[in-house]
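Of the protein chains in this complex, all but one are displayed in their positions.
By written order: A and B. Residues from 1 in each chain.
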Amino acid sequence: MTKAKKISLKKLEPYLYILPAMIVSGLFLYYSIGFVIYISFHDWDGLSFNMPFVGLENYKYLFTDFRMYKALFNNLLYMFFVVGSQVVLGLFIAVLLKAKLVGHTLFKSLFFFPTILAPILIGGVFNIMMDPNMGAINRFLKYVGLGSFAIPWLADPRYALMSIILVSIFNWMGFAMVLYIAGLLAIPDDIYEAAKIDGSGFWNTLFKITIPMVRGTTATMIVIGIVGSLKVFDIVVILTNGGPGYSTEVMSTYLFKRFFNDFNGGLASATGVLILVLALVMSIIQLKIYEKSKLTM
Amino acid sequence: MNKKIEKLKWLGLAGLALAFLLAAPGIFAGGQKEKGAAGKITLTYWPIVPTIAHWKTVGPAWSKDHPNIRIEYSTAASRAEFEKKRQVAMAGGEGPDLLEVWRGSDLEHYSKMLEPIKPWADKSLGAGWEKQFASFAIASVTAKDGKIVALPMNMVAEEFVLYNKSLLDEIGVKGYDPAPKNYDEWKKLCDEITTKSNGSVIPVAYGGKEAWHIVDTFVYTANQFAQGKIYKAQEGKVKWTDPVFVKTMKVMKKLFDNIYQKGAVGINEYPDTRDQYFYSRKAAMFVTGSWHIGGWGLPGGEKDGTKIEEDAIGAFLSPQTGTNPPKPTFEVGDMVAINKDSKHKKAAWEFVEWLTYGKGAVVFANLMQGSPVKKNIKITTLNKLRTKTERDAVKWLLPVLQTSEGDMRLAYKSIQDALGASIQNVVFGKNIKDELKKVQEVSDKTKR
Partner (left out) sequence: MLFRIRFHPKILIQAILILFALVWLFPLVAAVSQSLKIQGLKNYWDVLNYPKINLLRVIFNSFVIAIVTSAAVGLLVSLASFSFSKMKFKGKSVLYYMLLACLSIPPAAIMTPMFILVKKFGLMNSLSAVILPVIALQAPFMLLILKNYFDTIPSALIEAARIDGCSSLRVFYSIVLPLAVPALVTIMMLTFINAWNEYLIPLLFIKSTSNYPVTLAATYFTGGGGIHQTPKMLAQQYAALIMMTIPSIIIYIFSQKYLQAGLTAGALKS
């Protein structure tokens, strides 16, 4: 092998490592993304492929539809609370579990368990538990004398989105916890020991050492949270299907209803493009902030 | 440590090798070709009705007489999932041989992908076969271009109220006989239940989460103010802000405030309202459609094992809340169509004929999923119902259905969604005019 060839191979090397992932994901997803972008400029009924080009019509519809704004607003609210609580709770529980007290594996498994469950099971159970009249939650609250907190969880536009957020936290906290546990393992023990010798307390250690050290995991969690929240679908459909009224409509349920109820594949595709752009922009901003914070550290 | 890496590596390589192996088509029973004796045909059939439970009766009845045509039946967990699976498969040219479509925009959108039925029926049943079906039923399976693209299986109607006679007798409530005729009588009955049971029995259970149910109730009510006006509105010929719909909205609010259980807008009709309220004996009445009168009480049916298994369940027409006496609204509940791309159209037609016209129609009618639309079919399973009350309810129902007028469901799902959301908003005190304007906005954008 000549030297020149060797150098060019060296240059190609990084790309070769990425190639397999790019081929598999790219093959399916770039084709699909391209398809969705293409369709978003056409009038498509979601069935036949005889579709006229309509330019920006679908986007015009999308941006003048009051339902989309409601869905977007709800979705951002959902994202803010779910991502925030995932990061805080997931890290908090992971740190507590690090103390390795009695039964910590049991606790860990219990918190992780909901992420294994099918959405239909979680949704079905919460539908029953959150029933305003005979749901277990309200009966329990009344039993312990907290009757004033016995609200119609899913049956009131004021509370429905909050209830979905609570269920989502139950569902996904374990996921954040597992990632944080793996992240905490990367922090060398001697850093903690040094802190202990310096007499650093629990909170001090948490804020001065742990949180900065798992910054990367937090950044990942936030990106996953942003993307996951903008795509949230199953649990909303099962718990409220966007109601009462439009109080829990999110981008994905809006997209789904336009696609399969209205046979408006063009509009649904435009919605898909909007979700894609929003998620991508927010993720990139988040990652940029993270990169910057790494430099200042 | 490295040993573990070693293991992971081999697992990875083995997995990848397996992935490429599997990627070759045909392995692991891929491909659509069915093995079997020569001349044996397999048809795929995707319906919601017959349900899995129905198919246990309908399926064997078919195979018994048609050993050479095997039907591969499959459905989905919910109507929404079914629609997703069907639409993606049909768009991709991989649809089933036989499928279910529904009246309105659904049938209209699929019509170009469905086999016109008339030529097949003319050939096999002779001209004039349409007269064997109720005329509304044939209209329901006809697309706007005049082609018949499916055949009807049954008729369902709304809105009915089931009541638990045994439970009411126990707490000493007699107000169900005679059945309440209007809102005030209904309210009186509800109050009597609350008083006599000390609030332990919920008078009426209603599932108001899904758009289909609240909108069906809205249609039923709107027709009591002005028969048929709502159908003009959905075609864009009458504004949704019309006073009739304002009045109907007011009634809806009244029903949710005073008649239906607390939080009804957040509870599914199926399974939650049915199971958690009516079947668990917590509620005395349950608002539903004609499909829930009869068949569910058959042995092996829904009632089995529930707290109301031995109870006598009666039914009455949902009381008058508008200016005119109510009439049931109705439609073809279920139909079966043939995919235009099917490779076995002849066999598929044989099945359609059997299920809607021939022996299968009788088998299906006896399951009491709605009532027959083919003339001269007698239900012979009535005596299998456990109580006289239930048998009487079915006997009472059949002539009542004859008085039905107007479509039960809106034909455009986009409008149904918007109207459903607006009704829920009104229930929570939002301004009726504003909400109806939103419906109008969506209605204006709906393609017809």
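Just so it is clear, a residue touches a chain if its C-beta (ideal position, glycine included) is under 8 Å from a C-beta of that chain, and two chains touch if they have at least 3 such contacts.
Remember, it's a predicted structure, so these values are computed and weren't measured experimentally.
Peer 1: Which listed residue, A:77, A:129 or A:195, touches the chain dropped from view?
Peer 2: Missing-chain contact among the listed residues: A:129.
Peer 1: Kindly note down the residues of chain B that lie in touch with the hidden chain.
Peer 2: Residues of chain B in touch with the missing chain: 1-2, 4-5, 8-9, 11-16, 18-19, 22-32, 44, 47-55, 72, 74-79, 81-82, 84-85, 88-89, 91-94, 270-271, 275, 279, 291, 296, 301-302, 304-306, 369.
Peer 1: With the missing chain put back, which residues of chain A would touch it? List them for me.
Peer 2: Within chain A, the residues that touch the unshown chain are 11, 13-15, 17-18, 20-22, 24-36, 46, 93, 96-97, 99, 101-102, 104-105, 107-118, 120-122, 124-126, 128-129, 136, 170, 175, 178-179, 181-183, 185-186, 188-189, 201-203, 216-217, 219-220, 223-224, 227, 230-231, 233, 251-252, 255-256, 259, 265, 268-269, 271-272, 275-276, 278-280, 283-284.
Simple rule for what comes next: only the chains that are shown with their structure count from here on.
Peer 1: At what distance in angstrom does the C-alpha mean of chain B lie from that of chain A?
Peer 2: So the centroids are 34 Å from each other.
Peer 1: Okay, in this complex, where on chain A does chain B touch?
Peer 2: Going by the criterion above, the answer is residues 45-49, 61, 65-67, 120, 127-128, 130-134, 152-157, 160, 237, 240-246, 249, 256-257, 259-264.
Peer 1: Touching residues of chain B toward chain A in the complex: what are they?
Peer 2: Chain B residues touching chain A: 77, 80, 83-84, 87, 90-91, 105, 109-110, 112-113, 202, 209-211, 261-268, 272, 276-277, 282, 413-414, 416-418, 420-422, 424-425, 427-428, 430, 438, 441-442, 445-447.
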